[in-house]
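Yeah, one chain of the complex is gone here, protein chain that is, but the others are all in their spots.
Right, chain A next:
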Amino acid sequence: MVEVKGVSKRYGSKAVIDQVSVSIPKGKITSFIGPNGAGKSTLLSMISRLITKDDGDIYIDGEDVHQAKSKELAKKVAILKQTNHLNLRLTIRELVSFGRFPYSQGKLTREDWKHVDEAIRYMELEDMQDKYIDQLSGGQRQRAFIAMVIAQDTEYVLLDEPLNNLDMKHSVQIMKVLRRLTNELGKTVVIVIHDINFASCYSDYIVALKDGKVAKEGTVDEMMDRHVLKDIYEIDMKIETVNNEKICVYFK
């Protein structure tokens, strides 16, 4: 379980995250939603110790994230940020093998390579594993990065806008993989996501942030409510149920 207790982050005098407390359940997909500038990515980065916090505490399985050894934490939490434009020429297989760094420190054992192969297979990248990252399409590249995170084999997987710039097919593919990661491998997945309908169809738990505070949190049923969403996004929308999924219509 991830516990965030009274955490704040200020840039200058502006609080980007203001006294946020939230618990993220284990073995589930949790989505952070909210308008631009709500502090979703900042919160995710603080949970994964990529940026420092100004106040409060963050615990993962009872361990203080910002006190823990970075090396050890890398075996427990993996984060993928949205800006992964690499200008290094690496093959998919090389990239994925970096996921084993926390375990191998560069000297990969047979066991490590087994994890690499599995991760590549999991993301269906076998055919192109020796291709260079810069020759791939956006969707393939995103899959390669997720394969690396899978090879890292952490209990917690944090993804910052994993669907950014992906078409529908690839978005669905990624979300299905995340679903499988939780269902089959028991991982805890936390994502920042803009598409409210993807959040609705694939998450177990939704946390809505607004102006650096938690506006509301709850299960999909509790969150996919027109009054709740209107408070968060300040536009009118209709919630329809299609194939037992709650779909939010807000386009006009």
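Definition applied: a residue touches a chain if its C-beta (ideal position, glycine included) is under 8 Å from a C-beta of that chain, and two chains touch if they have at least 3 such contacts; residues count from 1.
We adopt the following convention: contacts and distances are computed from a predicted model.
Pick, from "Response regulator transcription factor", "histidine kinase", "RNA polymerase subunit sigma-24" or "Iron chelate uptake ABC transporter family permease subunit", the protein name that UniProt gives for the chain of this complex that is not shown.
Missing chain, UniProt protein name: "Iron chelate uptake ABC transporter family permease subunit".
Given the contact definition stated above, which residue among A:5, A:81 or A:246 touches the chain not shown here?
A:81
Of A:89, A:121, A:176 or A:226, which residue touches the hidden chain?
A:89
Pick from A:30, A:152 or A:200: which residue touches the chain that isn't shown?
A:152
In terms of residues, what is the contact footprint of the unshown chain on chain A?
45, 48-50, 69-75, 78-81, 84, 86-91, 94, 98-99, 101-102, 105-106, 132, 134, 152
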